[in-house]
Structure formats: structure tokens, C-alpha cells
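All protein chains but one are shown at their positions in the complex.
Letters A and B mark the chains in the order given here, with residues in each chain numbered from 1 onward.
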Amino acid sequence: MSIIVNHVSYSYNPGTSMETKALKDINLVINDGEFIGLIGHTGSGKSTLVQHLNGLVKPTEGEIYYNGQDIFNSDLTRKELRSKVGLVFQYPEHQLFEADVFSDVCFGPKNLGLSSKETELRAYAALKAVGIEDEYFYQSPFDLSGGQKRRVAIAGVLAMEPEVLVLDEPTAGLDPKGRDEILEMLSDIQKEKNCTIVLVSHSMEDVADYADRIIVMNKGEVAYNDTPSEVFKHYKELEKIGLSAPEVTRALYQLRKEGFDVNTDIINVQEAVETIGKCFGI
Amino acid sequence: MGTLIFLVSLFITKNYIGYIPALIFLAAVVKISKVPFKFIVKGMKAIVFLLSLSVLCNLFLTPGEPLVSFWKLSISREGIKTAVFMAIRLTFLIIGSSIMTLTTTPNQLTDGLEKGLGFMKVIKVPVHEIAMMMSIALRFIPILTEETDKIMKAQMARGADFESGNIIKKIKSLIPLLVPLFISAFRRANDLAMAMEARGYRGGDGRTKMKPLKYHGNDAVAYIILLLYLAVIIALRVLIK
Partner (left out) sequence: MEIVKTEKLTFEYIRRDENDNVEGITTAVDNVSLSVKPGEFIAILGHNGSGKSTLAKTINAILHPTEGTVWVDGMDTMDESNLWNIRNTAGMVFQNPDNQIIGQVVEEDVGFGPENMGVPSEEIWKRVEESLKMVGMYDYRKASPNRLSGGQKQRVSIAGVLAMRPKCIVLDEPTAMLDPIGRREVINAVHELNIKEGITVILITHYMDEIVNADRVFVMDSGHIEMEGTPREIFSRVDELKELRLSVPQVTEVAYELRKKGLSLPFGILTIDELVESLNKCR
């Protein structure tokens, strides 16, 4: 067990007439080594929720536990917490500021008070993990392409060697290939470092292939919390809250209705081709 | 519409006894503007701290014949005078400007400014451009505030500390916030310039207005009253010296 969210509510301007509830009584458990997809459309509360996980936002009600310790009420310091739960914001490349790529990645570990040798080792490892070659290390981060900038920004958080890596829409604005590359990279990082990943997105297709579990948020509440194929069974309800199951899954449900004997638990193209092929004996 | 009138009148409240006509004027304006009195009082609460600070400063720091003194501090007759004077001035300033912001949209404000200062065009002051800049600045303030908050949080997630340390450390800790903020502001400015150009913007010449400012009879009356008020204040100042 790594993170427990216990009856957490969060309101903007609490106690005034302007009070708006962004989160309503959220209960979640995030286990070690899981890959979680946190899905919801804009304003569903997903971004507010992830900012609770590393203590950037304090819940109005309820507690959050990291490895059994209440993050706001224990010996756990903010710095420690933020090094354990790394949060990559949306458009993280907008937070780059150093003169060269390498120093920028060093910023996080340096803030943790690590020795300069340790800092540099971690920065090096992080840049390697996101696939940035040595030749870019001493370039200005602002001269890189959009996709590279994003990788460098992710490395900046990775270099703090968090146990839980939370990413808020890491694929926003990228082209399809760039999107696949980032998702593939995250999946590799997770396998290699054996860390927990929480990936926030508004696209089911983004996370369907990688996530062990999908949490769907709607209007500040958890609407679904299950394995991808279980969540996609509710494809009609998902549609109502502005989300959609992957196109292949919806296609398979329709084929099933037409009397084809296909497996509707399938969430990606290759498997869909197989199950449809079986109906035709190929 | 009478935006400018306010702007001007605010800067003139500099005379001691002139406060009497100023008070009458302000009271009249409050009445006309139909802003509920409660609202104004509420607005005042926010500046109570500032007000008391300025009163205290004036009270203790104005040199003069000491009336009461303890430890190293002393209160002089002049000190009391200036403190009261400053308090009234600040109160009037705040009430005046809050009425302005409560009754006038930012756009009317910039339009009013553009029109009111229009005569300065003759001496080559780019009045239209200044008004346009103000209006854009007003639009981007909330966006940039939000952005500042986001960058700050993102750097805090990377272990940045904006709170502790001495001044030098604090200033240094702002670099990771300010650099991205400036870059973002420049990017936005660039985008905006392109978008404005694409929509045919080419400065103030040949432009029409969707909501042209029209001066009515009321505004003329307001101008006359304002001028009278100005005259009274100046006269008082000259006479009382």
C-alpha cells in the first residue's frame, strides 16, 4: 500500500457564499507498483485531486496517508513527501528555466539537499531514462523541439527518484507518434524502476493499453474505479459524462449486438483483429 | 461615463480644509452612483490595516513639539494633525476609486481614458495605443495570476522553497518562477500580436467603435460640477495659505 485517500473533500472559498466543491468525499487506495489511469474531463476534479497527493493542496476535510503516515499530520516533511511523490504538471516544459538541459534536471535533486555528485548522477540517469542523448545535455532547453522539452521536464521530476510518479496530461498537444512515444517511455520507466504511476488524462485510448486500473472522475466524485475492461463496460454511461471508451471496444460491443461471437473485454487493435478474425475462422 | 471626472478629482484632494467640499462632493457621487453604502464600508475593511499603519507612522514619526512621550517614541501636535489628515485623504481616495471600479467596466475606463486624453494626440502622445495596452493588460492579469500559481506549484513539486531563508535566498528562489513566467508572457504577447494582426488590427486610425462613448447632457453637467469643485478647492488652497 502506498497512498490512501480517506474521505477527502476540497472546496474553493470554504465558508463563503462562493463556496464550490471541487472534490466530494473521495476514497481511494493506490498500491505499490500500480499503473493507474485517472480519467475525467476538464473540471471533473482530477487535477485538484493529484495536487493533494504531494501536499500542494490541503484537503478541506479528510486525510491522505503516504505509507501509513498522514501527510499533513506527522513527522513526514514536505520535502520528503515531494521527493517520494513526484508530480509532473500539464505542459511541464513551461517550467524549464535553467540555461542548459542538465542544470535544469539537477534543480529537483539539488533542492533535496543531495551532494553535487549524487545530484549529477541522478540527473544523468533521469535524462537517459527519458531518452535524451548526451549531445543535448549542454544545450539550452528552449532550443529543443516540443517533444524533447517535455522529456527534459519529466526528467526534472524523475531525477528526484520518486516512488510514485504522477503526471497530469503528459501527452497534451503532442502528435500521435509523440504521444505513443511518451506513453511507451513511461511504461518502460515503470517496469525498470518498479515505481507507481498515476497518469491523468481525458483520453481513454491514452491509458487503455498501459493502465492496470482506471479511475474515472466526474463532478468531483469517483464514478468508476476498476480494470479497464470493466470500466469500458459502462461505455454508454461514459459517453454521458463526456468520455468515451476506446473505439475498438465500442465496435466490439456493437458487433456482439449484431450476433458476432467476439470478446468485448478487448481494448486494443491487435486483440480486436484476432477476436473478429476468429469469427471468420482466420 | 464620468470615469475621468473621478480620476481627476482623486488627485486634487490635497488641501486640508478642502476636505469639506470634497466630502460633500463624494457624498453626492455616492448617492448618484447608487452603490449601496454597505458595499463601500465592506471595501474599507480591506484597507484598515494600511490605514492604521499610515496613521501610526505619521503619529510617531512626524517631528515637532512632543505632547506625550514614552521610551523613544513621542507624539507631537503636528503628528496628530498629519495622521488625521492622511487618514482622511486615504479614506477619500479609496472610497472614490472603489466607486469608480464598482460603476465602470475596465473597457469603459480605457475608452474614457482614450477619449478624455484625446486632445493629447495633437502633441503626438499615442493615446489609442496606451488605452489598448491598458485594456489588454487588464484582460491578461487573471490569466497570468493563474499561471504564476501553477508554475509556483510545479516548482514546489520539484522541491523549490519559496518561503524560508533570508532575503537574498528568497530573491534567488524566485528565479525558477520568474524565468518561466516571463517566457510565457512573451509567448502570449507574440501570439496575441499575431491574432490581432490576423483580425485586421492596424492601430487607432480608421477604427470604429462597437460601443462608442457618447456624452449626454448629464455628462456636461457633471463636467461643470467638476470644474466648480476644482475651482473651490484651488480657491481654498490659495486663500487659506
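The rule is simple: a residue touches a chain if its C-beta (ideal position, glycine included) is under 8 Å from a C-beta of that chain, and two chains touch if they have at least 3 such contacts.
As the structure is a computational prediction, the values presented were derived from the model and not from experiment.
Of the listed residues B:178, B:196 or B:231, the one in contact with the hidden chain in the full complex is B:196. The missing chain lies against chain B, touching residues 105-107, 135-136, 138-139, 142-143, 187-188, 191-192, 194-202, 206-212. Although one chain is hidden here, its contacts on chain A can still be listed: residues 41-43, 145-147, 172-178, 180, 202-203, 205, 242-244, 246-248, 250-251, 254-255, 258, 260, 269-270, 272-273, 276-277, 280, 282.
In the analysis below, only the chains that are shown with their structure count from here on.
One finds 44 Å separating the Cα centroids of chain A and chain B. Interface residues of chain A facing chain B in the complex, by the touch rule stated above, are 51, 54, 56, 79, 82-83, 86-89, 92, 94-97, 107-108, 111-112, 142, 156-157, 160.
Only residues 150-151, 153-161, 175-176, 179-180, 183-184 of chain B touch chain A when the two sit together in their complex.
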